[in-house]
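With one protein chain withheld, the remaining protein chains of the complex are depicted in position.
Labels A and B are assigned to the chains in the order they are written; within every chain, residues are numbered from 1.
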Amino acid sequence: MSGYTAHFKVWRGDVKGGDLEDFKVEVNDGEVVLDIIHRLQATQAPDLAVRWNCKAGKCGSCSAEINGRPRLMCMTRMSVFTREETITVTPLRAFPVVRDLVTDVGFNYTKAREVPAFVPPSDLGPGEYRMMQEDVDRSQEFRKCIECFLCQDTCHVVRDHEENKTAFAGPRFLMRVAELDMHPLDAAAEDGLDRKKTAQDEHGLGYCNITKCCTEVCPEGIKITDNALIPLKERAVDRKYDPIVWLGNKIMRRSSSG
Amino acid sequence: MATGTEPPATDPHKLRGGVRTGTRAAIDAPHLRTDRWWLAPAATAAGLLAFIVYSTWRAFANAYYYAAPYVSPFYSPCLADSCEPMRHGPNWDLFGGWWGISPAIIILIFPLGFRLTCYYYRKAYYRGFWASPPACAVAEPHKKYSGETRFPLVLQNIHRYFFYAAIAVAGILTYDTVLAFRDEHYAWGHMGLGTLVFLVNIALIWAYTVSCHSCRHIVGGKLKHFSKHPVRYRAWQFVGKLNARHMQLAWASLVSVALADFYVFLVASGAFDDPRFF
Partner (left out) sequence: MSVVDRQEWDVVVVGAGGAGLRAAIEARERGARTAVICKSLFGKAHTVMAEGGIAAAMANANEHDNWQVHFRDTMRGGKFLNQWRMAELHAQEAPDRVWELETWGALFDRTKDGRISQRNFGGHEYPRLAHVGDRTGLELIRTLQQKIVSLQQEDFKETGDYESRLKVYQECTVTRVLKDGRRVSGVFAYDRETGRFLVLEAPAVVIATGGIGKSFKVTSNSWEYTGDGHALALLAGAPLLNMEFVQFHPTGMIWPPSVKGLLVTESVRGDGGVLRNSEGKRFMFDYVPDVFKEKYAESEEEGDRWYEDPDNNRRPPELLPRDEVARAINSEVKAGRGSPHGGVFLDVSTRMPAEVIKRRLPSMYHQFKELADVDITAEPMEVGPTCHYVMGGIAVESDTAAARGVPGLFAAGEVAGGMHGSNRLGGNSLSDLLVFGRRAGWHAAEYATGLAADRPPVDDVQVDTAAAEALRPFSAEGPAPGEPKEADGRPPENPYTLHQELQQAMNDLVGIIRREAEMEQALEKLADLRVRARRAGVEGHRQFNPGWHLALDLRNMLLVSECVARAALERTESRGGHTREDHPGMDRKWRRINLLCGLTDPTGGLAATDPVHGQIDLVRETTEPVRADLLALFDKEELVKYLAEEELYE
């Protein structure tokens, strides 16, 4: 397979407005969409704004929407498109645009701050932590997250409803709550912080209607919905909606942290 | 700039909501997907609709639901006075004679509730019927969205109670399947095509029931330390493997239960004679 000329439409503009611009650009064997954007920069549009870093699917910087689907540009190979196809690249559409393909992802950093951090156990010093592999597996899966924010972008709760942004943390940060709640040594409960409850009350877990788009777009293949959000919902049910568990806890005065 | 961002200055004239909110990239199209994104929700909606039509007809038909030794799963257990007599079968007259309409309605509420609050079916009908969202990164047509935070959708949280009920129902259907090893004169040690249909159906029902997300939570997911509960950890792993196929099992068991009922209908109405293997 040799090089060919592809037809691209790239959104260019800023918060004041903008439009899809047409480009004809050379494509070579084995290239990804980010290579093409770089070629545009080097040859036709030197000021085309784009975020990128590692170009290996590890840093989560080059998130964009390619033919309407949230993806990493560095992990989208040109070979998935036909040569005749027009490839449309736009910035993430759930966040305010800065310029061209760059958006203001500040929403995510704000949400990250709202999740209370890991609480170290008071009786263990550095080097004394003992955790079994099977107990860290679950949280480790969530820690694979590269914070590309594609899940936050695709989630219709905020994508289609700007007004929900204050109440809803988004899949990435609900998963962070799940990660900490499943951490074998997180001592939040001893500190009076019930993550199961705050997931629902403060981070907007109830907004999630488990339609799984976050899982569909995750470039790390994390099962966000099945392994983080639904288990978190079930944990919230334990605290808030399950009369039997509630009654049992009242009578037995036992914590559920077995 | 700094990691904390001030709320972006918005131009109120441009505020149209959703992906067309003023500060976002000015793109008019509600989505730019070029694939056949509508196929999955359309197929889901069609499949669910077909089942609803069929099951409504059968549930209200109040006829052709018993052909010894087979009882339709829609009518099991049969809890009204009006039920057809089934020897040793699951007809216990708990409701007496005042129940006028089809006895299927009494019991169907449980499997219906289980499936209605199931995490997979929720996704399926939110996408397929309610278009919330129709597909990923395709704008939904609603102005407001509060998800499962308010009545009535907050009731989805009672899924685990329907799961307990579903265990009971699956238990009774298992009993029905055992009874299907009789012949039409209630003599034991026989097997027909219907028995096979029942066996497949009950296996799928159990697989679907056990693969439930609530079940996964109850058997072990709620634990913080798997290492201290090795048996529950293994159970959780087993349920987890099934759970990964929850969608497939949901559809397979939906089809199989309809087929089991339809088989009983065919035999009971005389349209088909149950072939016997032994």
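Some observations on this one:
Convention: contacts are C-beta pairs under 8 Å (C-beta built on N, C-alpha and C of every residue); 3 or more make two chains touch, one makes a residue touch a chain.
Computed from a predicted model, the values in this text were never measured in an experiment.
When the whole complex is considered, the residue among A:146, A:178, A:213 or A:232 that touches the unshown chain is A:146. Within the entire complex, the positions of chain A that touch the omitted partner chain are 14, 28-32, 35, 41-42, 46-61, 75, 77, 98-100, 102, 104-105, 109, 112-113, 116-118, 120, 124-127, 129-133, 136, 139-140, 143-147, 180, 183, 186, 221.
Throughout what follows, only the chains that are shown with their structure count from here on.
One inter-chain figure worth recording: chain A and chain B are separated by 29 Å, centre to centre, where each centre is the mean of the chain's CA atoms. Looking at the complex, you find that chain A touches chain B at residues 11, 13, 15, 17-20, 65, 67-70, 85, 88, 90-91, 93-97, 103-104, 106-107, 109-110, 113, 132, 134-135, 153-154, 156-157, 159-162, 164, 182, 184, 204, 206-213, 216-217, 226, 230-231, 233-238, 240-242, 256-258.
Those residues of chain B whose C-beta lies close enough to touch chain A in the complex are 3-5, 8, 17-19, 21, 23-27, 31-35, 119, 122-123, 126-127, 132-133, 136-140, 142, 144-149, 153-154, 157-160, 213-214, 216-217, 221-229, 233, 243-244.
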